[in-house]
Every structure is written in structure tokens, then in C-alpha cells.
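Every protein chain except one is present and positioned as in the full complex.
== chain A ==
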Amino acid sequence: MMDGQPQTATVSWENGTLAPLDHLRSERADSPTPGLVEGTEPGAGQKSAMFVHAQSFEDLSAEAEEETLRAAELDESAGQCTEELKALVGEKNAEEQLNNDFSAESRTKEEDVTSETWRSHRKHVFVLSEAGKPIYTRYGTEEALSSTMGVMMALVSFVEAEKNIIRSIHADGCKVVFLTKSPLVLVGVSRTCQSDRELLRELQYIYYQIVSLLTLTQLNHIFQHKQNYDLRRLLAGSEYLTDNLLYRLDRDPGLLLSAVTCLPLASSARDVVSSSLQAAKSKNLVFSILLAGDRLVSLVRKKDQFLHHIDLHLVFNLVGSSSSFREGEGWTPICLPKFNTAGFFHAHISYLEPTSELCLILVSTDREDFFNMSDCKQRFLERLNKRSAYQSLKEALKCPSYPVEQVGIPELRHFLYKSKSSGLYTSPEFPVVYQSDKEQERLMGLYQDLHSYLHHPTRPLRSFYRCSETENLMAWVTSGFELYLCFSPLGTKALAVSAVNKLLKWIRKEEDRLFILSSLTY
């Protein structure tokens, strides 16, 4: 039973919940009515200051569309290539393929590319140069796949010659999506039910991942001088970053929502952390970021400089994928492609203690700023200790999430709530029914579907409700927030609708702890 409401229709339970327009924390707390207008929703930043520069999903994929131009209407001759690609990914039913236990640690590089297992992976990703040289493959080795990459290049150039830029091919049960981002070509082959658009968005992330290591300027320079250059030389040893990013794209709600989540922390403690970061400034320091695992604790930025959520996710991916920052202090060039594809920033990356989850990232514009950044860290630590905030921070680390029961809605199992104006989201821990890796991935898949419906390029829905044997799902988007809910299959739609209001009130009550409401600059 499916039931979607197009964006134009009025949704009865939206009425009568207009929010107050003031943004002050004290007053916000008094008015639990959830806001429908961007900037007043629970979790919205104060003074409409953007916390993370959260370009909307539409902006992001519109960009992808511009570059891919018109969709290619594949004619007969392209059909031949389609056949080959179909053979490439096998004819198996997608349902059978769900138990793909790829984990970030166990890379299946040595896999035989002619084997059934290789074909049966749910999502393949390939990166090639415009000359058709293999650069990256998610599974198997690039060498073993050069003929496959050849087929892809043939397809791309065929359609380009027709003055169409190839966008996607649908063969039964699988989709092939192309993203041409000169000098790279990215190809996704998927048996999931994700839309072309979602797949394109994922390819874009991979593109940015590569740019963040090399800068676009350097990429262009290399291929201008040598069209045939084997880029794997420069990317050698960093494939794990792309592997991990792909893993996260399947699992991390933040990447789906274009948002970041925070470590729940009493606002008084967070304020001390933030002001300590703010005080530890330096001439060329642009961003100070404190992370607890995958959660943001605080972010301070230079005035008028905004960190895009994609760049922040790339930083998360770099820090989370590498154990090398555990020893000593890391100092590395890093390009933040949404900020500037042309140049490198220099990031000082270190954990506050060797075994701690707390990682401090100080981003400077100056490559010779190491000792200044090291100083900033010392000053930050001294302040933190002096004001005994470090202890409360360590306490907060013990419960980095919360059980959904805290909300007090009986049939509610899980949810994702994103405040659009702040670019932050909150979500409880997975309940027992979704404890296994496989179940978590399945739930994320369901959220991805909902997300596709809400962000459909031509027929976006404002709200959506679906029952199944395993769970009932609901999604709702307003100009202020996006909400995805998962209920037990025993729930009813009426119950789900009333749960939304209750949940929004709860988030409003807890927003001080779950979100970062004030955005600090040096």
C-alpha cells in the first residue's frame, strides 16, 4: 500500500503549526511548536547563520545535470553495448544479491573479475580518464578490467559524438550511470532501486574525493601534458579512501541527507569547547573542527568562510579511514573541493589523547604553519582543562547516541531528522530489530528510497507513507526540515501522523543538546 502526496497538495496535518519567527534560544525553548519555515525549525541555527554551508540536494544534483546535459536517448546501435554491460553485471535478480558483506576493512581487490561474485556486487563504481585509462574500480583490479573500461569508453564516446552526453542506461535489473567531469569519467553500475540522480550524486562524491587529494588544477595539468597518464600512480595508497567513502554512501545518513550529526552535549559544555576553539586562533587559520568519531562537537570558522557539508564529509572520511593520525601530529595538504578546487589547504590533524575519539582538525592556508597550528592546539587544550570542560566532554563521549524510547512514541523504531537551515541532522541509535549489519543496510536502503521520492526531479512528493510486513515508513519534507520515520508494522497512518508532532516537540525540547545552535567565527 503506497500513498504519496504531491508537493502541490495541501497536507491537512501541516496546518496550524506555524512557528514563531524569533531565533533566540530562550524563546525557542518556550515555544515547542515546530516550525515549517526554514530557519525556525528545531535545530535551526541562531540568527539564520549557516552552520554548515548546506547546499540543498536539488542544487547539488542540478549541478550534475547541467554537466551531463540532455539525457541520451539510446538508439539501436547503443543497444549492443548495453548487452555487453548486461553481461558484465550478470542477470541475477537484485533480491538475491542483498547479502553482500563488503566491509571497509576487507577489500576484495584480488577478486576474479570473471567470477559470479564479482558480477553479483550490488554496486560497481569505475573511474577512468578521458583517454579510457582505468583509474579506480571498487571491486577487482583495474588491470583485469581494462577491457570493460574500454567498453564504457566506447559507449561514452559514441554518445558524445551524437552530441548527447550519455547519462544512463537501463538494462533489466541494473542501471549504468555516467558522470563526465573532465578530465575524469565516472561510471556506476547498480542493481539497487536508487534513482539515476542518487547514483549520480554518489559518483560526484567520488569525484570530489579524488579532487581533494590532488586538486582539479593538478588533474587538468597532468592530463593536458600527457593524455595517457596513468593516474593510479598518484592515487596509489589512497584507494582505501574511495572504498570507505562508497561504504559510507551506503550507510551514513549524513551523506544521504547532505548533513552532519553532532555529539549530544549540554549546551553549556559545548559553549566552553567552542569558545576555547575560538580563542585558539591564528592568522591563517580558516576552520577549527573538533570531532568525536563521526560526530561533530564544534566548528569555528573564519568570518565569511563557510565549510560545505561535502568537504566536511571528505574530512570525516579521511580522518575516519586512517589510523595514521593516532601517532604524533599529522600535517597534510588537503583540497576542499567545494571551497576551492584549485588549491590546497594544510590541515593539522591530531587526537586529543592517543586512545581518545576526540580529533582536532585545524585548517590553515599556509603550508609552513605547522608550529602555529600545534600552538593553537596547545592553547585550546589548556583552556579546555582550565574550565574543566574536558571532563564533561569525556562524559558525553560515553553516550554518543540515544535510544528512540527517549522520545516516548510507542511504535516508533527509528527516525532521521534534518534541519535544513543548519545542515545538521539527528537520529537515534538503531533499535534491536535493526542490530545486524544486514538489517541496518536494508533500513538505510529504505530511507534512500524515501529520499528519492521526496526529491524526484519532476514529481517530488511532500509526504509519503508506506506499509509493509516488516515496517511502516513515513517521510515528510517542509521548507524547514526533512523527516524520515520508521514504525513497527503494527502502527497506523493516523498514529504516524500524530507521532510527527510529538517527535518535533521532543526535538525542539532537546535541540540545545542535539544540535549546535550558534555558529562561531574567530
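Just so we're on the same page, a contact is a pair of C-beta atoms (placed from the backbone, for glycine too) under 8 Å apart; a residue touches a chain by one contact, two chains touch by 3 or more; residues count from 1.
Here is the rule we go by: contacts and distances are computed from a predicted model.
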Which of "Adenosine deaminase tRNA specific 3", "rRNA 2'-O-methyltransferase fibrillarin", "Actin cytoskeleton organization protein" or "Ras-related protein Rab-17-like" matches, in UniProt, the chain that is not displayed: "Ras-related protein Rab-17-like"
Options A:Tyr229, A:Phe306, A:Phe344 or A:Phe430, residue touching the unrepresented chain: A:Phe344
Contact with the hidden chain (one of A:Ala44, A:Ile135, A:Leu199 or A:Leu214): A:Leu214
Touching the absent chain when the full complex is considered, from A:Pro134, A:Gly330 or A:Gly423: A:Gly330
Candidate in contact with the missing chain, chosen from A:His170, A:Arg367 or A:Lys438: A:Arg367
Residue touching the undisplayed chain, where the options are A:Leu234, A:Leu397 or A:Leu520: A:Leu234
Residues belonging to chain A that touch the chain removed from view: 213-215, 218, 233-238, 240, 318, 321-334, 343-344, 347, 349, 367-368, 370-372, 374-375, 378-379, 382
